[in-house]
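A short worksheet on the structure shown next.
In this view, the complex is presented without one of its protein chains, the others remaining in place.
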Amino acid sequence: MQLLIQSIVTGILLGGLYAIIGVGMSIIFGIMGLTNIAHGNLMILSSFLIMVFSTQFVDSIIIALLITMVCMVILGFLFQKFLVNAVIDKGDEPALLVTFGLSIIIQNVLDLIFGADARSIASDFAQVNVVSTKYFSISGAYLANFIVAILVIAALTLIIRGTYLGRAIRSASDNTKAAELMGVNTKLYYAITMAIAMLTACIAGLLVGNTFVFYPYSGTQYLIIAFGVVVIGGMGSIVGTMLGGLILGLGQLLGAYFFGTGAQILSGYIIMLVLLTIRPAGLLSNAKRK
Amino acid sequence: MTDEVILRIEDVDVSYGDFRAIHDVTMDIRRGSITSLIGANGAGKSTLLDAVMGINKPQKGKIIFNGEDITGMRTSMIVRKGITMAPEGSMIFEGMSVKENLLMGAYIPEKRKKKEELIERVFTLFPVLKEKEKQLASFLSGGQRQMLAIARAIMSDPKMIICDEISLGLAPVIIGDIFERVHEINGSGVTFLIVDQEVHRSLENSNYSYVMVKGGVVMSGASAELPEDEVKDAFFGINKYA
Partner (left out) sequence: MNRTEIKEARKTSPVIKPVIFAVIVLALISMPLWGSRYSLSVAVLVLLYLSLAQMWNLLSGYTGLTSLGQQAFIGIGGYAIAVTTQAYKMPLVAGFIVAGVVAVVFALVISAPIFKMSGVYFTIGTWIIAEALYIFFVNWKFVNYGIGYPITAAYRIRPEVMYWISLVVGLGSIVIVVLVLRSRLGLGLMAIRDNAASAEVRGVRLYRSKLIIFLIAAIWVAITGCLLFMNQAYIIPSSAFSIDWTIAMVFMVIIGGSGTIEGPVIGAIVYIILRQYLYNFPGISNIILGVIAIIIILIAPKGIMGFINKRFNLDIFSIRRKPKRK
């Protein structure tokens, strides 16, 4: 019983982390119809950058995060402007393959520089139990993940729904020609969207690095999680990613509870496949179907 | 209305691959006028309008708006010069509310400051949009969509509005209503370039007309003086226009 409650609590909190891993991928898909295969690798790249900055150059993890954000926003903007924008009008496949190429480059560059060792981002509170009851306990890292996820998703929702920036981004995805006619430089907004997605990837990179160890090749594993979150919630639905994260997190932990820890990741994959089969466009979908 | 030209299209060619969609098109649109662009499907009207708006790029020729060469500019820059379009099929933002659609019309930063004033003006012109202000645009009827598209164009406080296929699929009563609004807006000094499927209505509602056949201009002049029968021949591609 105790273990079951602990599994459910951990599953929900883990779901928050999964949501923030997926949210960047979701807005990229929702706005420009692009499946960014490099999303997981970009997130792990942020983890490495934060680790390097926080251990080598600055004392504070927050400052390391901010520096990383600047780097990743520039990288994301350039990547979108010079590579993806060049092929995005030629159908889904070329753009998908460009991101695929980037993902290979990132993980191999990381491997080249850092080697295959497990890394982590150390913080003071990560392993401390901040809540501890008879039935369950919550570690600082997990609680932080969940709170930050809710804050980020709420902030993104506000930006997309209520600001001129958000409206311009939505108009570009709603009807590209009409958006141009309103004076929106749609390709510029694609690049801005990519930059915003990079910000979420940096935050996710910090949280993942603070919660688990990571390797140069961890990106693939998190890409699949991001994809799972996004397909369960519906590509392009920001609120849906929270739902997707929770379902996936809970599913994994309950899978582990009932079938053993070896089944944790597998049960996540199976949930994704089942949901993809019965709801091929996600539970809360408002995706742009090209 | 003056004799001053606000939009000059000079010897423009647009091709898609090997296909020359329009060739040697020259037009002068006078400031403050309503000008009709008449032609059958495939005559090249939309291609020409898209070229004016920078959606496609001419291979040859010049487009001058308000004294400034806008040939080959990005659409989002051209809009900033004070010319905008209510495109064919209205192309409203389906996923946004009516109000949000209007706000998108005033997207250009210098117009945003005036957005309250502009919205008031739009709501006076189209009271139905005020009623539906908070509704999702995808729930609007065909006529309301067209009104929203024109209203959204007005929100950028333009000098000139292009309306492509202004009456497509609409009931006659609503078309009449929309043209009334067009004349009202025109009264405040906004130039219109309009495409309508119906020859008689096009001539009746405009000061000047251009007739296009197979990618070229075959006839032009004051709408009241153009022989309607001959325009119809051109439109349907019969007699000497076959």
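Lettered A and B in written order, each chain numbered from 1.
As a convention for this text, a contact is a pair of C-beta atoms (placed from the backbone, for glycine too) under 8 Å apart; a residue touches a chain by one contact, two chains touch by 3 or more.
Predicted, not measured: the structure shown is a model, and the values here were computed from it.
S.K.: Considering all chains of the complex, which shown ones does the missing chain contact?
M.R.: A
S.K.: Can you work out which residue in A:96, A:150 or A:239 touches the chain that's missing from view?
M.R.: Once the missing chain is taken into account, the touching residue is A:96.
S.K.: Return the single residue from A:8, A:52, A:66 or A:86 that touches the missing chain.
M.R.: Residue touching the absent chain, from the options given: A:86.
S.K.: So that we can see where the missing chain sits, which residues of chain A does it touch?
M.R.: Touching the chain left out of view, chain A contributes residues 35, 83, 86-87, 89-94, 96-98, 100-102, 104-105, 108-109, 111-112, 220, 224, 227-228, 231, 262-263, 265-266, 269-270, 272-274, 276-277, 280-281, 290.
Following the convention adopted for this analysis, only the chains that are shown with their structure count from here on.
S.K.: Which residues, counting only chain A, touch chain B once they are in their complex?
M.R.: 164, 167-168, 170-171, 174-175, 177-186, 286
S.K.: Any idea which chain B residues touch chain A in the complex?
M.R.: Against chain A, chain B makes touches at 53, 55, 74-76, 79-80, 84-85, 87, 91-96, 100, 103-105, 107-108, 112, 152, 156.
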